[in-house]
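Worksheet: the structure to be examined is printed underneath.
With one protein chain removed, the remaining protein chains of the complex are shown where they sit.
== chain A ==
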Amino acid sequence: MAELKLSEVCYQYKNSKQKVLKGISCDFQGGKLCAIVGPSGSGKTTLLSILAGLDRPSEGKVYINGDDLTTLDLDAYRRERVAMIFQSFQLFPLLTILENVSYPMENNGIPKKEARERAGKLLLMLGITEEKHKRFPSKLSGGEQQRVAIARALATGAKVLLADEPTGNLDRENTLHILDILKKFAHEEGYCVIVVTHDQEVASISDRVWRMQDGILTI
């Protein structure tokens, strides 16, 4: 079970005196779907950056399964231990969807043939039929693209999934579909799924909802 733990995490931009994150301490448990909600400018993106290993906190510590993030290679951390899903999917436009999904695996050293095989299975698992595997992302619907994005996230083997408004571009049916997937991964596979959202429906089905306000995270 993956676990992300934050201890007194503060963040301050260079050349700015004001703290964007003000001593956040919290626990994101594996097996749970957590939602972070909050108004624009409250610090959600900054927190997500730190959780994704794209930035380091100015103060405080972030632990993943007990490992201090500051001691880890952040590139390797992003490659192996954390994955992200975005509202606008962010797939490589010039790679087929199969290549998009196999890319992190190949990048991680898994032989091409094996990576493609697994990518195919992942895509099938997420309901993307084989005939679509050789298509480019632009030829898929939004829901399908998001499922490809989830497949790519899963392909990294990371147990922490960070989702930034994953359903923001989707209709209700697809929203439910995606949420169902994320929930299942959390509940059945023990993934630690953290969803940053404005959507109350998303928040309502989450196991835990955190509120972000002026750099402070509260339940």
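One rule holds for everything that comes next: a residue touches a chain if its C-beta (ideal position, glycine included) is under 8 Å from a C-beta of that chain, and two chains touch if they have at least 3 such contacts; residues count from 1.
To be clear about the criterion, contacts and distances are computed from a predicted model.
The UniProt record for the undisplayed chain lists the protein name "FtsX-like permease family protein", from the options "Acyl carrier protein", "2-oxoisovalerate dehydrogenase subunit alpha", "FtsX-like permease family protein" or "carbamoyl-phosphate synthase (glutamine-hydrolyzing)". Of the listed positions A:I128, A:L161, A:L179 or A:L217, the one in contact with the omitted chain in the full complex is A:I128.
Along chain A, the points of touch with the absent chain fall at residues 40, 45, 48-49, 52, 54-55, 75-80, 84, 86-96, 98-99, 103-113, 116-118, 120-122, 124-130, 133-134, 136-138, 142, 144-145, 147, 152, 154-158, 164-165, 168-169, 177, 180-181, 184, 188-189, 198.
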